[in-house]
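The following block contains the structure, expressed as structure tokens.
All protein chains but one are shown at their positions in the complex.
Showing subunit A:
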Amino acid sequence: MLVSYRWLGEYVDLTGITAKELAELITKSGIEVERVEALDRGMKGVVIGHVLECEPHPNADKLRKCLVDLGEDEPVQIICGAPNVAKGQKVAVAKVGAVLPGNFKIKRAKLRGEESNGMICSLQELGVETKVVPKEYADGIFVFPSDAPVGADAIEWLGLHDEVLELALTPNRADCLSMIGVAYEVAAILGRDVKLPEAEVKENSEHVYDYISVRVEAPEDNPLYAGRIVKNVQIGPSPLWMQTRLMSAGIRPHNNVVDITNYILLEYGQPLHAFDYDRLGSKEIVVRRAKAGETIVTLDDVERKLTEEHLVITNGREPVALAGVMGGANSEVRDDTTTVFIEAAYFTSPVIRQAVKDHGLRSEASTRFEKGIDPARTKEALERAAALMAEYAGGEVVGGIVEASVWRQEPVVVTVTLERINGVLGTAMTKEEVAAILTNLQFPFTEDNGTFTIRVPSRRRDIAIEEDIIEEAARLYGYDRLPATLPVAEAKPGGLTPYQAKRRRVRRYLEGAGLFQAITYSLTSPDKATRFALETAEPIRLALPMSEERSVLRQSLIPHLLEAASYNRARQVENVALYEIGSVYLSKGEHVQPAEKERLAGVLTGLWHAHLWQGEKKAADFYVAKGVLDGLFDLLGLSKRIAYRPAKRDDLHPGRTADIVLDGRVIGFVGQLHPAVQKEYDLKETYVFELALAELLNAESEAIRYEPIPRFPSVVRDIALVVDENIEAGVLEEAIAEAGKPLVKDVSLFDVYKGDRLPDGKKSLAFSLRYYDPERTLTDEEVAAVHERVLAAVEKQFGAVLRG
């Protein structure tokens, strides 16, 4: 809402308060003033001039040589390029020495050999936005009414010595979509009175019912419809003051009748529509829902298809307006209009919102109906419009108002106690302070022993309950005066849940291990949705995606982590180690919320470690990734329950992928990206993993229990075993540990050999076995006996032989 400071001053006394100060006060008490703009933009030296002579420029087709009276001793010669300049006009002249917006200084000049002593200005040159300049002056200079005084300040006559406050209104404050509404707000802030405009309608002796009748067939959409006939109007420009006010509010002037309806819309917040009575084509107005297939050509000359969800004003046969949104071209007020039917109606929000949505038409009128108008002021606005049409369009108002109404004003009464106000706010307001605020708001109330009973005016449709009054009291009392306290409550410790605490430990571990945390988008493209997913379900698709790339919810974190790796590689960051903890979304059926499962995923590519001048360099590989995960399982106390099983998964290297199994259940995987996928993402050798985080964090881990530190020396024996190359080291290791029980405490692999010194199809695995008895020192014989047993076992199970 754009509010002219000077116009506002007609409704509430602004003496002693500048526009800037007013803006601050309004912002502080609840409505944000986004900016204050001075319309004169530093202009100086622009006066009203009278074009005495206007003849073609001797040396230029498009220029005119004008002699202009500026109210000084001598008229001056000015060269003007505007196509509409003519003898006898009153125009705005920037004199030599004048300053126009943008600090543009006017100097004496010679144009094609002719002297020019100033500039005849268009409204745009005076800083008015093109979109509000009246159409007839859009491509040329502005012409004042003929009675404009020569030599007077043109800026003043154009109403530009003014400032405009731009209010950012929240949806609850639709009452401030009108000058009167803003006036009430400002009056409440300043503690001053509101002066309402007066409307005295002089009716003729005819009766409106002889001209028109109104029937509303959809009263739930249109509870109140009223109208008046004004005859013998003369279409012409509206008074300059009205035009300048409309322009200051961002509305382009058209003609007196249309301008008056717009003026009333701004003043009262009540949209009006003026029909050309003679073009209505009937003597009745019927308001109804449109019929499917019906059409209307609106004022903007667009044919619009209507449905039963739209409300139309008809002449009993066909639509003449899309109710509350835009009039029809067939009944438009034109230059030859002589009788006008003014419509003042209350349309309810849903039906208007539907039309706005379906036709992409948002107008000053529809915005107000969408947000809700005050029906108690509808007829008042109609009266004022009729009076203005009589005054400024030479019209004669026909007696009586035509009306169809089911609307009844329901009084809104709110009761609130002083104790409740102070209890909710934590303030110590007195009865008198609250009473003063209600008085300034012009809310009628009674007070009895600290209980306020308030009759809420209909203009404040946002106020219905006690909290609404508390809010009014708080904002007008001033939040600066609110004390700062802390809740008085039983002291309960806060904290993280065990799951949340463990998740943080997991984050810190991974970061300590060298991975950076990534956060990627949850929305992805259909082809990526299920890729790499541990579990898949029917992809969940948005009803109205903004792009196909972000149209479905992800089921794995890996695709976007790969995109991040690829993004980095494209920017010469070759070594990437990222992890992400985030949800994947698995449908449980179309009309229920999906399962959201937290995943932990990672991507490693490039060098994992480099310390080059000492000759160390290690590329990320399967065992780097596995090592990171092993550490994680240790941290969570799960390593003994975790196993890696060779696995084949889509998009992963068939020989370098393992499923991760916890207590026999697959809870994740780790592997190398399939070379084809590496190429697709423009990546080199890349490793990924993804785990079901909840499975890990919710797995009960053993509590820490101290084990005595060894008191006796342990014995270490190494064995190198030759086995078939398809025997997995992990399986062999398990077998050794099992056969060596209870004396073998640790088995660790320290060498893998395949090559010339072994037969084809064989490999050698070397393990280090640590023997230990907590009760005593072991003898060589005891160790040897167990060692033999281990050897016999692996020979029997795997055909393993000692490497000679």
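Everything that follows uses one rule, which is that a contact is a pair of C-beta atoms (placed from the backbone, for glycine too) under 8 Å apart; a residue touches a chain by one contact, two chains touch by 3 or more; residues count from 1.
Convention: contacts and distances are computed from a predicted model.
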Name the absent chain as its UniProt record does, using one of the following: "MocE family 2Fe-2S type ferredoxin", "Spermidine/putrescine import ATP-binding protein PotA", "Phenylalanine--tRNA ligase alpha subunit" or "Acyl-CoA dehydrogenase".
"Phenylalanine--tRNA ligase alpha subunit"
Kindly state which of the options A:D162, A:D259, A:D276 or A:D468 is in contact with the chain not pictured.
A:D468
Among A:K135, A:R408 or A:K492, choose the residue that contacts the chain missing from this document, as touch is defined above.
A:K492
Filtering A:G113, A:G423, A:P444 or A:G799 for touch with the omitted chain leaves A:G423
Which residue, A:E74, A:D301, A:D480 or A:E700, contacts the hidden chain when the whole complex is considered?
A:D480
Which listed residue, A:F104, A:F516 or A:F712, touches the chain dropped from view?
A:F516
Just one of A:V51, A:I106, A:V397 or A:V576 touches the chain that is missing; which is it?
A:V576
Kindly note down the residues of subunit A that lie in touch with the hidden chain.
27-30, 32, 170-173, 349-350, 353, 370-372, 423-427, 465, 467-468, 470-471, 474-475, 479-480, 482-497, 500, 504, 507, 510-523, 540-546, 550, 553, 561, 564, 567-568, 571, 573, 576-579, 582-583, 585, 590-594, 596, 608-611, 613-614, 616
